[in-house]
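A protein chain is absent from this complex, but the other protein chains hold their places.
Chain lettering (A and B) follows the sequence in which the chains are written, and residue indices restart at 1 in each chain.
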């Protein structure tokens, strides 16, 4: 699982080359807000793998979902995060750095390949942002997920001010 | 599950209107401290649903605990966090913003309603702090919890300096 090389110079151009689209800006599932900002860093809430509220990946890796499907789910969670960030800053070129991704996936007790699945988000961020996308990350498996979604992804994104 | 509307102008007044009390300031379970501060932000350790060390909610959502009990457990975890924050700043009015809540609950593999349970904390924070309580959040389910507690809650709270 890899993404093709891109030549575009802006995040939006690179997404287009990859044939990927940002979904509508995601909303919160419950009584919270989608992000908070401290200084120049935006911390998102957990991004689900959905399009306009329609969950595209449900279930657990190791059971209903293969690692490839987990990869796709984390990619879609990442696209939701990009849609959210764009709605905040207006243009993804104003993202100065993606510092950190935190990925959580539903998994069975014998699924050990979550790092490969989470690359679905990491490959996208690295490809779209280049050096500005070099991120640390943390990974979690959970026995059950909100709404039985496959993945949740948190961004720590620094913006130009 | 909702909280009633309040009219008080301070966090402490609003808590009183809700009929809720802060428990004694919680202590650490092991060899760590209850919070650390970076700049003007206080990051708490995980707050348990207890009163003076006596755990009020044990077990997992989806098994021993209903979603309603999970809601109450997260509310009590939040009250412990408020007690801790008050002990640090002296008066909850000095909290400038609750930026983020991170909630972790014990759950079975088929429990998908954790966002409703975590509203036990979110409703309280939104009601007590008003606009200053608008928070992002992240949610985790875990197969087993420290001391078999039901919930852990982390605060990122900005204080007036």
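Everything that follows uses one rule, which is that a contact is a pair of C-beta atoms (placed from the backbone, for glycine too) under 8 Å apart; a residue touches a chain by one contact, two chains touch by 3 or more.
All figures in this text were calculated on a predicted structure; none of them were measured in a lab.
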**Request:** Quick one: say which of B:13, B:40, B:87 or B:142 touches the chain that got left out.
**Result:** B:142
**Request:** Just name the one of A:6, A:55, A:88 or A:116 that touches the chain not displayed here.
**Result:** A:116
**Request:** Could you please point out the chain B residues that touch the chain left off the display?
**Result:** 29-36, 38, 43-46, 60, 102, 104, 108-109, 140, 142-148, 152, 154
**Item:** Where the missing chain touches chain A, by residue
**Value:** 41, 62, 97, 99-101, 107-112, 114-116, 118-119, 122-123, 126, 134-143, 156, 158
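Everything below uses one rule, namely that only the chains that are shown with their structure count from here on.
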**Asked** In whole angstrom, how far does the Cα centroid of chain A sit from the Cα centroid of chain B?
**Response** 26
